[in-house]
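A short write-up of the structure that comes next.
With one protein chain removed, the remaining protein chains of the complex are shown where they sit.
All chains are identified by letter, namely A, B and C, in their written order; residue positions are counted from 1 within each chain.
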Amino acid sequence: MNGSGERSIERLGGLIHSMPKTAFLFLGGCVAISALPPLNGFVSEWLVFQAILLSPSLPQWTVKLLVPAVGVALALSATLGAGCYIRAYGVAFLGRPRSEAARTATDPDRWSLGTMAVLLTMCLMAGLLPSLVIDTISPAAKDFVGGRMPTQAELSWLSIAPVAESRSSYNGLLVFVFILFSAYSARWIIHKFGSARSRRAPAWDCGYIETSPMTQYTGSSFAQPIRRTLGVIAFSVKERLDMPAPGDMRPARLSIEIKDRIFDYLYAPLTRAVETCASGLNILSLLTIQEYLALVFGALVFLLVLVAI
Amino acid sequence: MNFLFDLVAQGAQMLLALALAPLLIGFVRKLKARLLHRKGPPIIQPWRDIIRLLRKEVVLAENASWLYRSAPYLIFAMTWVAASLVPTFATGLMFSWAADLIAIIALLGSARFFLALAGMDIGTSFGGIGSSREAMFGSLAEPATIMIVFTVSFVAGTTQLSEIAAYMAGNLELRASVGMALVALLIVAIAENGRVPVDNPATHLELTMVHEAMVLEYSGRYLALIELASALKLLLYISLIACVFFPVGLARHDAGLQAMAIGLGAYVLKLAIGEGLLALFETSRAKMRVFRVPDFLGAGLMLGLLATLLVFVTRSL
Amino acid sequence: MELLTIDIAHMLAGALVLTSFMLLYQDRLSGLINIYTLHAVILSLSVAWQAYYQDAPHLYVTAGIAAIFKALIIPYSLRRIIERLGVHRTVEVVGGVGITMLIGIFLVALSLVVMLPATAAADPLAREDIAFALAIVLLGLLMMVTRRNAVSQIIGFMSLENGLVLAAAGANGMPLVVEISVAFSILIAFIVIGIFLFRIRERFDNVDLFELDRVRGGRS
Partner (left out) sequence: MNFASKQTATQSSPPSCLPWPREIVDKASWLALAESLAKGERELLSLWGETSCVHMAVLEPREPRLRIVTFECPEDSFPSVGRLHPPALRLERAIHDLYGLKPEGTPDHRAWLDHGRWGVRQPCGARHEINTVCDPYTFLTTEGEPLHLIPVGPVHAGIIEPGHFRFSANGETVVRLEERLGFVHKGVDRLMGGASIERAAQIAARVSGDSTVAYSLAFAQAVEAAFDVAVPPRATYLRALMAELERLANHFGDIGAICNDAAFALMHAQRGLVRERILREAASCFGHRLMMDRIAPGGTVVNLRQDNAAALYALVDWIELMTPRLIALFGDTTSLQDRTVGTGVISEALVKQYACGGYIGRASGRAFDARKAIGYAPYPQFAFEIGASKEGDVDARVWVRFDEIKASLKIVRQILDEAPGGPVIGAWALPEDWTREGAALVEGFRGDVFVWLRIRADGVVQRCHLRDPSWFQWPLLEAAIKDNIVADFPLCNKSFNCSYSGHDL
């Protein structure tokens, strides 16, 4: 982010025009880290999933049931990660610049670019030729966990198959070639038989000519749906909205409070627990049917958990 | 000779998927129109639209970047590759071992990633609306799909689609977990394809759109490619459901031409049934609120999770 | 053939769990009653299948009772009641469907973990049925706890009770208990409905009182 001198993501935007090389490399990094094929992140994710799929052979019941939960957590974090990088890349590199600094940013020097390029190439290699990489690092893995995967290099066409080919296999290179082939053949056919003309015009955007970069989604806006869906569970997110009545000219106001629930629910109750205990017995006789039920239900579940453990 | 036959079969499947996908969209539109006592456009109409769009000049926004221009090709290619890896009329085709179910899901994830980025490239608010909604839906739909994949592969012992289909066809089993996985997959399929309770494919309301909002600034051949990709995605999901849960009539790759012809007939029939159900479902329901969709997808995710849990019930006995 | 029989029983019990989840998800009263009807239909099918599997004719009677009372009479009367109360189009505000479902999943996992090892010696089908039945009972309880509306609490209770019937049907060799429990539970269901409706009417009276106050205030 040195090229623009801005630190806040909300003041960037449009860097793909002013820092084209960085934008390309950064995109590669985003794809890799979001565990998307055909780069290396996906290969790792794929191998973890394959490991999870072997879990039914584990003997312990509780572990058996926990493994799918781990799987879902992994998948959720991967997709949330992808969403996060769409946001980061979309707000910082795409769209129109939100500040002068973003407009005049330049690519960093050759060395930084070179470093990034080397890393990206490595990501690509690991993604396309995972078998070679797996074989290379498996001696080290053997020392750590005491087991190793079957050697991958002798499998045909550089694909990987951790257990057996009939069970699962993945060939990054073939998929990649496949994608490139389809994309280029589509392009060739369209340019040949369809049209290759294009023309530049102002963005459509419902016909209202508005040059303000304010009309772009901000990072905070982009995250809002996810924040509202998941944030309410993990943290206690409160949006406080002050919308003036029609005809009122004062500015509208939105403030967001994010509280860490763990703190609130773990520590604060402890201090309150003592007083609650004192008055708790009295309240018990005033509960509604629903609260009685909840009490009984909680006790039942507690007992069952005891039995399970 | 055998190699050549395999190659032809694989190529035929790719082309078949491409040719059928817009027809599928046309068919579901026609059915919906008939259900509303309307005549509806001919089934071939989506193909006509795509061809017309391909011939048109592209109007690019002034600040569109290279990403914006290359994204449609990438999205199309990824979706097409994913769609052609799903067995349609025959299992075990040449390239089917190149990627398993997880990789197919991830390829669609990549396509989504680029589409969401393309939506944000011009810097208009509608692209942002679409992208942020898509990111929210995607972050729930993908884990749900993964859970379905888990269930199915726990049952079949593989993540290889051809093998799964073969297993499902060979061992007729009624399982609660598989049933739940099917329901979950239906939920995910509806959400991923932007069909009615989640998104309205026929909408013109800028503020409620998801997929259409992201592609609002696209025109000409780029739009055609994206439309084609979304048609392919619908085809992919229906084929996926058909081949995993109803693998009746699927031919083995070495079974010869006659079996393949039967497989093809069965496949087209399955597609038609799937489309009919989709059209019925879509006409009888209103689109849900945007923040009900996470609940809907969450239900899909939970069902997937439940399905994986239930796999153990019969497994252990 | 044996395998298919078990499969169908398993499928029906699984569908019952699925329907319990649908009950958790649905927030409209009329929809809730529809799903409850489905729940009862699946229950009676399941019990009937048990009857066939165990070759126990008395279970057919149980299935018949379940079908007539739970799938026909109770939904019909409930629908009449909510229509008369004018709440059939009410949307109940259910907070955090996601969390509720997550707890539901946890409960299912819990009942599997508890029941499967505990009943290792029993007949596989009975074993499975009991595990599922416990899950349904817990889900019914969960629904009663999370809902505020009296009618949905009743439905939660009755789905819970369906779980009990499933368990009883699965455990072969206690026919009389089954009959009695069915009869008894229907009795209880009606008592509970009575109590809850009394509560509802109480609430409605309150509303009326409030109206009365308002009118009086306006006149003076």
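Following the convention adopted for this analysis, a residue touches a chain if its C-beta (ideal position, glycine included) is under 8 Å from a C-beta of that chain, and two chains touch if they have at least 3 such contacts.
Being a predicted model, the structure only gives us computed values, none of them experimental.
Counted over the whole complex, the shown chains touched by the missing one are A, B, C. Touch with the chain omitted from the figure is made, among A:54, A:206 or A:305, by A:206. Note on the undisplayed chain: of the listed residues A:34, A:79, A:182 or A:218, the one touching it is A:218. Annotation for chain B: contacts to the undisplayed chain at residues 32, 35-38, 125-126, 128-129, 132, 196-197, 200, 202-208, 282-292.
One chain is missing from the display, and on chain C it is touched by residues 28, 30-31, 89, 91. Residues of chain A in touch with the missing chain: 10, 205-210, 212, 214-225, 227-228, 239, 241, 243-249, 251-256.
Everything below uses one rule, namely that only the chains that are shown with their structure count from here on.
Of all chains, the one whose mean C-alpha position sits at the greatest distance from that of chain C is A. Chain pairs B-C and A-B differ in how many C-beta pairs they share in contact, with the greater number at A-B. Note on chain placement: the centre of chain A and the centre of chain C lie 39 Å apart, centres being C-alpha means.
One simple way to say how far apart two chains are is to compare their mean CA positions; for chain B and chain C this gives 36 Å.
Contact of a single residue of chain B with at least two other chains is seen at positions 294, 305, 309, 312. Listed for chain C are residues 98, 109, 112, 116, each touching two or more other chains. Interface residues of chain B facing chain A in the complex, by the touch rule stated above, are 54-67, 73-74, 76-78, 80-81, 95, 97-100, 102-103, 106-107, 109-110, 113, 116-117, 119-129, 131-133, 135-136, 138-140, 142-143, 146-147, 149-150, 153-154, 157-160, 163, 206, 216-217, 220-221, 224-225, 290-291, 294, 301, 304-305, 308-309, 311-312, 315.
By the touch criterion given at the top, residues 61-62, 65, 229, 232-233, 289-290, 293-294, 296-297, 300-301, 304-305, 307-308 of chain A touch chain C in their complex. Those residues of chain C that touch chain B in the complex are listed here as 4, 7-8, 10-11, 13-15, 17-18, 21, 25, 97-98, 101-102, 104-105, 108-109, 112, 116, 124, 127-128, 131-132.
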